[in-house]
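Report on one structure; see the data block that follows.
With one protein chain withheld, the remaining protein chains of the complex are depicted in position.
What follows is chain A.
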Amino acid sequence: MTAALALGDDALVLSHRLGEWAGHAPVLEEEVALANIALDLLGQARVLLSLAGDEDELAYLREERAFRNVQLVEQPNGDFAQTIARQLYFSTYQELLYERLARGTGPFAPLAAKAVKEVAYHRDHAEHWTLRLGDGTDESHERMRRGLDALWRFTGELFEPVEGCEVEWHTLHDAWLTRITSVLERATLAVPEGPRRGGWAAGAGRQGIHTEPFGRMLAEMQHLHRSHPGATW
C-alpha cells in the first residue's frame, strides 16, 4: 500500500530524528517533550507500516531507496531552532492531512482520528517555540530564521499527492501556508522566499530519492537489527 508506506515512513523517520535529541537537548524538560513526540510518531508508524507489511522488516531491512518518506523529515536536527522549524512545517502539515483523512472513509480514518490529537499537540509545541525563538533575543531570532530558510525548499514536496489518500491537496496546501504565515508573523519572522517546486527545489523522497544524511541515519537505525537478526529481549 503506497500511502501506508509514505505516511508510515514520514512518522518513523521523524521519530528517529527526534530521538537523536535524547541526551543532547538543551534542558531536561525539553528532552522529555521531544521524546514524547518521537514516541507518538513511532506509535503511528507501527500502525501504518503494519498495514503495509511486517513492521520490523520494513523498518530495519529496507534499503534507502525503498523508503517513501518526504525529504523534510530526514533532514538532520541541526540546532534546536532548526529542529523546531522542521517540527513546525511538518506537524502543521500532518495535522491538516490527518484532519482530512479522519473525516474520510478510507483505511486511514480510524488511525487519523486518534493521531490527530497527538499531532495537534506537536504543532502547538512547535508554534510556542517558534514564537519564543522568533520573538526572543537577536540570536534566537537569527537561528530560527536560518532554520526556517534552510528547510523551506523541502516543503513543496509535502503537497505532492499521495496515491491512496483522498485529499484535496490544493486546499491542504493553502491551509498550511495560511497557518505558517500567521505563526511566523506573530513570531516577527518573515515567510521564507525561494523555490519550493521545480528544478531548483528539493524533494523526491516519495519516489525513493533521499538526501545524503539519510543514509547515515538509516545505518545507525538499522545496524542493531542487521547485526543480530531476529534478536529479542
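The definition used in the following text is that a contact is a pair of C-beta atoms (placed from the backbone, for glycine too) under 8 Å apart; a residue touches a chain by one contact, two chains touch by 3 or more; residues count from 1.
The criterion applied here is as follows: contacts and distances are computed from a predicted model.
*Asks:* Write down which listed name, "Multiple sugar transport system permease protein", "Altronate hydrolase", "1,2-phenylacetyl-CoA epoxidase subunit B" or "Oxidoreductase", is the UniProt protein name of the chain that is not shown.
*Replies:* Going by its UniProt entry, the chain not pictured is "1,2-phenylacetyl-CoA epoxidase subunit B".
*Asks:* Kindly state which of the options A:V32, A:L61 or A:V191 is in contact with the chain not pictured.
*Replies:* Considering the complete complex, A:V32 is the one touching the chain left out.
*Asks:* Any idea which of A:H125, A:R143 or A:R196 touches the chain not displayed?
*Replies:* Residue touching the chain left out of view: A:H125.
*Asks:* What residues on chain A make contact with the chain left out of this view?
*Replies:* Chain A touches the missing chain through residues 26-30, 32-33, 36, 124-125, 128, 132.
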